[in-house]
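Below is one structure, written out as C-alpha cells, with a few remarks after it.
One protein chain is absent from this view; the other protein chains keep their places.
Showing subunit A:
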Amino acid sequence: MSETAMELVNVQKTIGNKEIIRGLSFEIYKGEVFGFIGPNGAGKTTTIRMMVGLMGLSDGDVQILGNSIHSDYKAAIQEVGAIVENPEMYPFMTGKQNLMHYARMMPGVTKERIREVIALVGLEKPINDKAGKYSLGMRQRLGIAQALLHEPSVLILDEPTNGLDPAGIREIRRYIRKLAEEENVAVIISSHLLSEIEQMCDRIGLIKNGEMIAIQDVDATTAETTTVGVEIEAAPVNQAAEVLNKEYGINATINNERLSLHVERETIPKVVQTLVGYNVQIYQVTMVKSTLEDKFFDLIGENTIE
C-alpha cells in the first residue's frame, strides 16, 4: 500500500463517565478516499473533531504525515483541510471575502491559488455575492474551497453530501475522486448514508458505539463474493421456481411474482437459457448489488443505517 497520510493510534474520548470513543486505530493512505460510516451518534463527528484538534484526546494520538497533533500541532494541522458538520461561513461577507479571510490564516496561499480553487468548485459567478444568500449546495462548495486553499495532504469532509441534490452529489463525487487520483490527497468522508458515498470510496470503515467494527476495501467486497443476488421477473413464476430447483438445485424465493435467488455470476446466462427452454416467459433479469450494504447491516445487527 502507499504512504500513510494520517494515522489514529488508540484514540479515546471520555466525557464525564461516558466513553464516546473506545480506542480507534486506523490509517488513511495518500491518494485514497476513505469512507467513515456509522449510524447517527456512533462517534463520527467526535472522531473528526479530534482529528482536526477541535476536541482534545482523552488518550491515544493522531498523527498527520508523522506529526503528532499533541506535540506538533501546527505542523500536523497545516496538512489538514476540513469541513466539520455544516459548512458555516460568515454570512455578511462575500464568498471571496470568506476565502480571503481563511487565506490570511495560512502561509503561502496566493491570489492565484484562490482563483484556482474557486474555479475548481465552480463558484466563479456567485463568488462576489454575500455567503448568507448562498444555497446549501453553494456553501458546501465554498466549504470545500476553503478546505483546499493551502493544498493539504489530508482532506476531511464531514457529511459533505448532506442537503445536496443528486446532481450536486455527483459533482462532489467527481471532485473528490479527482483530488485523490490526481493530487494524491487522502480524503476522509463521513456519512450515515452508505449508498451515497460507496461509489466514491476506496475503503470504508464502519464505526458503531465508538468502536471500529469493520474496515473493508470497496472493490474487494465485489470480487470476494462468489455468488450474486439475482431477481428474475418471469411467468408463470411457480413453474420457473420448480425448473430451477430440478435443474440446479437452487431454492428460489418468490416475491411479488419475481424469483429471487443467489447464483454465481457465470451461471446467469445458463439459468436464463434453461428457463427459456422450458417455455417460461422472461421479462426482466436484475442483479441485486447491495452486497456491501448487506454486509454492514449484518455487522451492525440492527436496522440503524438510514
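By definition in this document, a contact is a pair of C-beta atoms (placed from the backbone, for glycine too) under 8 Å apart; a residue touches a chain by one contact, two chains touch by 3 or more; residues count from 1.
Convention: contacts and distances are computed from a predicted model.
Q: Pick from "ABC transporter permease", "Thiamine pyrophosphate-dependent enzyme", "FAD-linked oxidase" or "FAD/FMN-containing dehydrogenase" the UniProt protein name of the chain that isn't shown here.
A: "ABC transporter permease"
Q: Which one touches the absent chain: A:S68, A:N86 or A:N209?
A: A:N86
Q: Residues of subunit A in contact with the chain that isn't shown?
A: 45, 49, 52-56, 73-75, 77-78, 80, 82-86, 88-93, 97, 101-102, 104-107, 146
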